[in-house]
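Reviewing the structure listed below.
The complex is shown incomplete by one protein chain, all other protein chains being positioned as in the whole.
What follows is chain A.
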Amino acid sequence: MKLLLIEDEKALATSIQTYFQRENFICEWAADYRTAVEKINIYRYDCVLVDLMLPDGDGLNAVRELKRSYPETGIIIISAKNSLDDRVTGLNLGSDDYLTKPFHLSELNARVQAVIRRRNFQGSQQIRFGKIQIDPQEHLVQVEQQEIVLTRKEYDLLVYLIANKNRVLTKESIAEHLWGDDADLMDNFDFIYTHIKNLRKKLMDKGCPDYLKSIYGVGYKFSEQ
């Protein structure tokens, strides 16, 4: 998978690059509008991450350019602006998602994977992890051909954990993924624990090994080891 990151903040760009490299993605970086347009015109990308405020131009123009030349490329806007107008303009221009800074890298990762999966029309859209198989269109979860019935939150949680497999996920990032802006309603994170416990139980009941490791004081890690 090949990504292009259009972002003028170097420190943030390196973090994002490192994160996606661990995922075995090729993540190229353009620090300004000019470089971005050059790269867009030369190479093909599966997904492009665009910051709207660039030193030499408006990221929205890059979105327009991309949409015209390569409509099949996935686009995610990452912006410090969360003014509704920009959000609506961005999505109207055909960007697939809009993420407001600051965001969790794990959240960005989950969204990038979702966008690529949705745009991968020819290939399989199935999510596989160990014994788990998920059909995202049907919201169907199976372990060794046996269906598991999950609640909406449990399903979201499972997809999120798989998207960020082998990584430490903080409780805040999970809470924010599941409840968005309402995450701060949780006075403690016992709440996530309830969902984690239920999900783990349902998976293990169908014969899954315990993929979910809890990391003291931090959060959780979903991995096969």
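Criterion: a contact is a pair of C-beta atoms (placed from the backbone, for glycine too) under 8 Å apart; a residue touches a chain by one contact, two chains touch by 3 or more; residues count from 1.
Going forward, contacts and distances are computed from a predicted model.
J.: I want to check something: the complex is missing a chain, and I'd like its UniProt protein name from "Indoleacetamide hydrolase", "AzlD domain-containing protein", "Heme exporter protein C" or "histidine kinase".
T.: "histidine kinase"
J.: Considering the complete complex, identify which of A:Ala11, A:Ile42 or A:Val149 is in touch with the unshown chain.
T.: Of these options, the touching residue for the absent chain is A:Ala11.
J.: What residue numbers in chain A mark contact with the hidden partner chain?
T.: Chain A touches the missing chain through residues 9, 11-12, 15-16, 18-19, 22, 53, 80-84, 100-106, 153, 167-168, 170, 172-173, 176, 179-182, 184-188, 191, 194, 215-219.
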